[in-house]
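Reviewing the structure listed below.
For this depiction, one protein chain was excluded, whereas all remaining protein chains were kept in their positions.
Moving on, here comes chain A:
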Amino acid sequence: MSRKKTPRSKEASTPAASVLPAANGSRPVRPRTACPRSEAPPNGPPQPGRPSLGGRGDFYDVAFKVMLVGDSGVGKTCLLVRFKDGAFLAGTFISTVGIDFRNKVLDVDGMKVKLQIWDTAGQERFRSVTHAYYRDAHALLLLYDVTNKASFDNIQAWLTEIQEYAQHDVVLMLLGNKVDSAQERVVKREDGEKLAKEYGLPFMETSAKMGLNVDLAFTAIAKSKMEVVSAGGKYEFSFLCLYSFPRLPRDEPVPPQTPMV
């Protein structure tokens, strides 16, 4: 009777029998020091992890929290499942209620980067439930649907929301999803580019259905949040924000990028 909506991740596919705890505590509890923290502390920088001793395949060097935001129905869950499982949830997915997350470990320039990706309900009233999580996010993927003008028009409202609740150095990227639906497209690529430029955001068009640019988008935010300096076999981390928090358009002219000589 229990039903399954989405392809379950390997981590989640614990057999039902293991739901019941063994009386003798058969799950060894590893000391905290030998196990990477599964998440960065709130408000803190991403944490360098230590190689995990097995566990549930969560071997990684560094962990980031990424949040998917945007109107209801723009394809946040599908984008996540495409990235996580390489599958498209054609007609088998349900509306996301509340908030949930999944992990995926990426290889970025030889580093294992664990992304903890938070999927949120898009409906406006859920924002009061989800914005508590904004402040812990290292990166945000803000989505609209190229076949839905309203979802594009709402991007500004989302940016205001993000500005209010997210960390000031959060990495942000704008994604125009569902480009496979060429017939129904109502938001031109140039419109997306223009808006992104206006707010100083990186931008991509994606298709969760076709898998277009999905891995690229996640990899890009992972990379832009991490600059790896390898010195003497020792990893050090610094945080290079390629794109700082978007400033709302101002009246005064923007200073030139390069100093005048």
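Operating definition for what follows: contacts are C-beta pairs under 8 Å (C-beta built on N, C-alpha and C of every residue); 3 or more make two chains touch, one makes a residue touch a chain; residues count from 1.
The criterion applied here is as follows: contacts and distances are computed from a predicted model.
Asker: Missing chain's UniProt protein name, "Alkyl transferase", "Growth hormone regulated TBC protein 1", "S1 motif domain-containing protein" or "Ribosomal RNA-processing protein 43"?
Answerer: Options "Alkyl transferase", "Growth hormone regulated TBC protein 1", "S1 motif domain-containing protein" or "Ribosomal RNA-processing protein 43" narrow down to "Growth hormone regulated TBC protein 1" for the missing chain.
Asker: Which residue from A:Val108, A:Ala121 or A:Ala220 sits in contact with the chain not drawn here?
Answerer: Of the listed residues, the one touching the omitted chain is A:Ala121.
Asker: Out of A:Ala150, A:Ala182 or A:Leu216, which residue would touch the omitted chain in the full complex?
Answerer: Candidates A:Ala150, A:Ala182 or A:Leu216; residue touching the omitted chain: A:Ala150.
Asker: Could you pull out which residues of chain A are in touch with the chain that's been left out?
Answerer: Residues 1-5, 8, 11-14, 16-21, 25, 27, 29-30, 32, 35, 37-39, 42, 72-73, 91-99, 101, 103, 116, 121, 123-126, 128-129, 132-133, 150 of chain A touch the chain that is not shown.
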